[in-house]
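A short write-up of the structure that comes next.
Removed from the display is one protein chain of the complex; every other protein chain stays in position.
Going in written order, the chains are labelled A, B and C, and every chain counts its residues from 1.
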C-alpha cells in the first residue's frame, strides 16, 4: 500500500536530519533564544525583503492559527474565513476555544474576494448585537489546492486596509502555492500585501515547524508571552530554527514543494487524459479527481487516499496528495494503474 | 562559558537521532496514529503495570499541563498548586487562559501534603462565591529539586480520593525523581497513586515530548479532541512516539536521569565540603547552593547559571542544573574552581 | 410615534410593581436564597408536573443561554442551532466567548428537525479534527415567530436521546408559543421532552428575568457556581423571584402572552385581507409582513418597526411586535392606516 493521503507521512528531508545531528551537542539558550533562530530569521527577512518583520517559530498549523488570531483579536472581534478554511473545518473549534467566532462564507474555489468580505460586513452591521469582524483569514494554497494571484492578494489587502481589517494568510502549504505553475507571488509580495502570514514547514520537509511572520512589527509586540501561554514555546526551540535555517539558506524549501507539485501535475494530466474531471481546479499538490467508484475501489487496493465527496451513484471525488518525499516510481505506477483499470 | 542554566541546552540523545534517521522514510499515518505510538504505549503500559492506562504524546510541559487541567475541570472548578508549582510560577497564566483559577499555597519544600490541601478546602468552603477545588497539582521532582516518597504520594492520593479531588503529577523531571538516591517510587506506584501524570522527555534526552498517562481510562475519553483543539496534535506524531519508544524500550530514560543526578550530587558534595548550605534540600539535578556573592561573580566568568535569590548583602542562592548531556569534565572543572576561589 | 419594534418597550405589568412595593422592606437573604424564590419554584414545579426539576432565576436571555450552554459542554463540545437561532445571530458571539462553537444549519421556518441534526452529525464525524456536537438548541417560539408542535418536540427529543445529545429550548417568548392558536404544548410536556429550557419573563411582563429549568436535576449540580462566576447572581435575587411568583401564581403569564398574540393576529388578518403575504408563518407576537415600500414609508411616519429584509425593488418585509403592554387602540389605528394607505 502506498500512501497518497497526506504530505506528512514521512519524517524530514535528510539535509534537516543531518543538520540536527551536526548541531546536536552545541549548547544553546532555550525558548527560542538560540543562535540558529537569529540566523534563520535573518535569512528569512532577506527573502521577505522586509527587515522590519518579526518572526517566531512554532510547531504546527492549528497552533499557529489559534495563537495569531487570539492574540490579535479583542474579546468582541471575530475572524472571517471561507467555509472550507482550515480554521473553520478542521481544527476542532480551536479559535472558538480562545473565545472568538469564526464567521464563514461560501466560496466557489476556497478563496475569499473583497465581495465575499463585504457581504459579511453587511450581515454583521447590527452592532453591538453581533461580533465585529476584524481579521480576514485566507489560505494559500487553499484547502482545496487553488492559489491566489498577486493581483487577488493586493486587491483583497487594499479592501481590508480600507475597512480596518487585518489580512492573515495561512501558509501551511505556502511552498506549494509559490511554486505552482500559475503562481506570480513571492515571499516578498506576500510580506507586502498581508499583515501576518506563516510559512509551513511540517508539510514541506520539516519534522515539524511553522514560521510566523508579522509584516508589521507593532502587531507582534508581546507575542512571545502568548506563545508561552498557549504551550507553544519549545524549551529546545533550536529544533524549529535549525530546520528553517536549513530550508531557507538556499532554495531547498521551494525545490521540495516544486517536486510535490510536479508529481501532482503528472497525475492530473493522466486523470484529464482519461477524460475525468476534478472537483477543484488545483495547480498544487492536492488533487481532487472525480472518478468512477469502481475505479476508486480498485485503486484502493494499492493506494491510500481519502474519499472526499460522494458525487452520485457512480462517481466520487478522492483526494490525492504528493509531497517532497513522494516516490516518483509510485506516481508512475499509480498513473499506469489508473490508465489500465 | 559552560552552561549549567538548564537541562535543555543540547539536542537529543544520539540513540534518539539514530532512530529518527532509521525510520525517516517509512510512511506512517499522521496525528498520533503511527505504529511507533502503538509500540511506545505498549512498552510504557508494561512499565506502569497498568494495561488500562491511556497514553498520549505531546510536545511540552506547559502544553501538557494546560491540556490535562482544562480537560478535566468544569467551568467553576480550580486546581490547587504549591506557590512554587510550575503552573503557578512559570507558565504565563496558561491555566487561567483556559478559564480556571490556580489556587496557590505556601510550602516549605515545594511539596503538597494533605494538611495543605485541607487548609485550601477550608478557605474555599463558601460555595458558590468561590471556585470549587477539583485537581491537586504536584510536581515530582519539584521545581526546587525535592522529591516525594511513596508514603507521601499514597497518603496524598487517599486524601484526594476521600475529598473528590483528582491528583495530577507533573513529571517534567520525573526521571530525575525516580533515580534520586532517596527515591522509593516507581512508574508503577505512581500509576497506582495518581489519577493522571506525565513523563517528561524534553528535559531528559528527547528533542521534545511528554507522555501523558491517564491511569484511569475513563478520564481520558475524548482527550484527543482537546489535543487537536489546543494545537498540540502534531501532524507527524511519529516524532514523539519514536523518541519515547527509544527511551523506554530499555532503561535509557532512567540511565540518562541517573547520570544527571550523579553529576549534581558530585557538585552538592563539593559545596557542602566547602561549608556552604543550600536553599532547598535537592537530591536531583537542580541545586540551589547559597554562595558568597564574590564567589558567584568569579564563577560567572566561566559558567552560566541563574542567580536564584538574594539572601543578604553577602550571599545569594544560585541554580545549577545538570543533565544527561552535561560534560563530566566541566563538572570536575567547576568543582575545582569552587574549591579554589 | 407608536412603537411596534419590540416587546420590551415598557416596564412591568402593574401587578408585578405592586408586589415589589408590597414586599420592599421585608428583609430577605441575598443571592437567590430568599423565601420568594422557594415559593416561586414550588409554583413552577407544580405547573411543570415535575417536582424533581431544578430552577434558577437570572436576568436575561443571552445570559441564560451562555450560562446553560457553557455549563453543560466540555471543552471540545459544541451546540447546534438554526442559522436564525438567537445564539447564532444576535448574541455577539456570547457562546464562542465561553469557548464553544455554534454549529449552524439552514432551516425553512427557524425550527430544527431530526434530519437537520442528523445532517450536522454526518458533517461532524471526522473526530478529533472537528468539535463534538452535544447540545441541540431550539427556540419556541422561534426568532421568526413559528412554534413547535408537541409531536415535533417529542420526535426531536427522542432523536437527541438516541444520539447522546441534550435538547435545550430557549423560551424567551415561551408564553407566546404556548398561547398560540396552533399550540398543543404545555409547560409539563416541555419539561418532559427537553433536558433544559427557560421561561422568559423580560418579554412577557417582567421588568427583567428568566427562569431556567433543568428537567433532570443531575444536570444542574453546581450550577449556582456558574451563575455567580458569570456575574449573573443578583445580590437582591428577590427581584427575580417575586416577579415569577406573581406571573405564575395564577395564569397572569399566559394571559399576558395571549393578549400579545391576539393583537398580532388582528394585524395579521388585516394584512392578509389587504392581499399581502408574510415572510414567515408566524402565529405568535412577531409578524413579518411583506409590504410595498411606499406603504412602509407611510406607516413609518406614525409607527416604529424594523425593516427586516429587502425583497425586491418594490417590496420589503417588516417586523411588527406586540406585547402584553400594546395599546389596543394603536393596533386598531395601525390596521386602519394600513387599510387606507
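The rule we apply is simple: contacts are C-beta pairs under 8 Å (C-beta built on N, C-alpha and C of every residue); 3 or more make two chains touch, one makes a residue touch a chain.
Note that the structure is a prediction, hence the values are computed from the model and not measured.
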Going by the whole complex, the chain not shown touches A, B, C
Of the residues listed, B:110, B:128 or B:175, which one is in contact with the missing chain?
B:128
Return the single residue from C:37, C:66 or C:120 that touches the missing chain.
C:66
Of the residues listed, C:43, C:121 or C:208, which one is in contact with the missing chain?
C:208
Using the touch definition up top, pick the residue from A:142, A:229 or A:261 that touches the left-out chain.
A:229
Interface residues of subunit C (partner: the chain not displayed)
2-3, 5-6, 8-12, 14, 17, 20-21, 23-30, 59-67, 91-94, 97, 202-203, 207-208, 225, 228-236, 238-239, 325
On subunit A, what residues meet the omitted chain?
31, 70-71, 74-76, 98-99, 127-129, 131-132, 222, 224-229, 233
Residues of subunit B (touch criterion as defined above) contacting the omitted chain
75-76, 78, 89-93, 96-102, 126, 128-131
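Here is the rule we use: only the chains that are shown with their structure count from here on.
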Chain adjacency by touch: line, ring, star, complete or other shape?
complete
Quick one: point me to the chain whose Cα centre is farthest from that of subunit C.
B
Rounded to the nearest Å, the gap separating the Cα centres of subunit A and subunit B is 34
Provide the C-alpha centroid distance between subunit A and subunit C, rounded to the nearest whole angstrom.
42
Which parts of subunit C, given as residue numbers and ranges, touch two or more other chains?
75-76, 98-99, 128-129, 131
